[in-house]
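The complex is shown incomplete by one protein chain, all other protein chains being positioned as in the whole.
Let's look at subunit A:
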């Protein structure tokens, strides 16, 4: 009997550990790579802390971008989470990127809504706005080109003045 109760308690603890009750997302930090000379792909990172009422740790959160989902990873403490991905520089999104964060329940509801087409009841935990100004590819006009033009103009002026005097 004791073992059955113990087993039920264990099961309850396990199931509670998988769910984050009334998750509150705080300390959101975002990062994107912006140097196209240095990088092959543009990386996007969202880091956040999740406070659960039941103190659950290492629970999955899902980031949704244009209907596609990314699973979060948790750090060693299980309190800080990261949603990260990368895209080839030529195809990388830029400007404001909105990432909606869902918990397991919200993710399930979204998947159902994708099948039924009714998104009216879908509510995310938090929306993160990521700003990526596009990878910097250097100045549009090279400084070497400007300097060449400048000294070309000076040379032309000097040469035309010499010709004027000699004539």
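Just so we're on the same page, a residue touches a chain if its C-beta (ideal position, glycine included) is under 8 Å from a C-beta of that chain, and two chains touch if they have at least 3 such contacts; residues count from 1.
Rule of thumb we're sticking to: contacts and distances are computed from a predicted model.
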Identify the UniProt protein name of the omitted chain, choosing among "Cell division control protein 45-like protein", "Translocon-associated protein subunit beta", "E3 UFM1-protein ligase 1 homolog" or "N(6)-L-threonylcarbamoyladenine synthase". "Translocon-associated protein subunit beta"
Take the complete complex as the reference. Which residues in subunit A touch the chain that isn't displayed? 18, 29, 31, 33, 35, 37-41, 43-45, 47, 58-60, 70-71, 73-76, 78, 80, 82, 84-86, 138-139, 143-144, 146-147, 150, 154, 158, 161
